[in-house]
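Dumping the structure here so I can ask a few things about it.
Only one protein chain is missing; all other protein chains are in place.
Now for chain A:
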Amino acid sequence: MAVFEKVQEIIVEELGKEAEEVQLETTFDDLDADSLDVFQVISEIEDAFDIQIETEDGLNTVGDLVAYVEEKTK
């Protein structure tokens, strides 16, 4: 499964959203996600891809998350 699809699936599951609401340009604000929601999503992404995400700074959109994961897993 491509990185975007997996990240999208995690956000849908963790934040109770529909897939259509989760696109590359979608921001955490668009998703009504507070800091704990962000922690939750990041934690699941870390587990799913077996990576460490040092900081949530700079990760504002779904696209940012996907790019980060792709960088860490290449």
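Definition applied: a residue touches a chain if its C-beta (ideal position, glycine included) is under 8 Å from a C-beta of that chain, and two chains touch if they have at least 3 such contacts; residues count from 1.
FYI, contacts and distances are computed from a predicted model.
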Omitted chain, identified by the protein name its UniProt record gives, among "Multiple sugar transport system permease protein", "RNA polymerase sigma factor", "Glycine dehydrogenase (decarboxylating)" or "Beta-ketoacyl-[acyl-carrier-protein] synthase III": "Beta-ketoacyl-[acyl-carrier-protein] synthase III"
On chain A, residues whose C-beta touches the chain left out of the figure: 34-36, 39-40, 42-43, 47, 56
